[in-house]
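For this depiction, one protein chain was excluded, whereas all remaining protein chains were kept in their positions.
Showing chain A:
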Amino acid sequence: MENFHIDGSTYIPRIDFNAETGVLELEGESYHEYTTEFFGPIFSWLEDFLEQAGREVTMNFKMSYFNTSSSRRFLEILTLLEEYQNDKEGKVTVNWYYEENDVDMLESGEEYADDVELTFNLIAY
């Protein structure tokens, strides 16, 4: 299966999903006006990737800003991963990176950690 990559820009995060290593990364800023359209191909790739049972998946979020519309998309990604772990013998680890002193980004991570049953690391950088 092909890897998935999008170069980041001002309002689009850098996306690096590696099918071989199972390391999926989202980094930067996310405030595209039409997140449903923007995230469409990302969800298609993820759904294909999660077809195969028993994968070891590491999901890295390293965001400096995301809007409320992206926040909903992130929850959808995490929910997909949670279902994968529960139904398809997947092993999922989420790493939520936040800039030291960014209390808001830390709180966002804590809220996601509460919303899904996954191994969830909050990591300051």
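The rule we apply is simple: a residue touches a chain if its C-beta (ideal position, glycine included) is under 8 Å from a C-beta of that chain, and two chains touch if they have at least 3 such contacts; residues count from 1.
By our rule, contacts and distances are computed from a predicted model.
Missing chain, UniProt protein name: "SiaB family protein kinase", from among "Branched-chain amino acid ABC transporter permease", "SiaB family protein kinase", "Acetolactate synthase" or "TIGR03960 family B12-binding radical SAM protein".
Note on the undisplayed chain: of the listed residues A:18, A:58, A:71 or A:95, the one touching it is A:71. Across A:3, A:36, A:52 or A:119, the single residue that touches the chain missing here is A:36. Residues 10-11, 31-36, 64-65, 67-69, 71-72, 75, 99, 101-104, 111, 114-115 are the ones on chain A that touch the missing chain.
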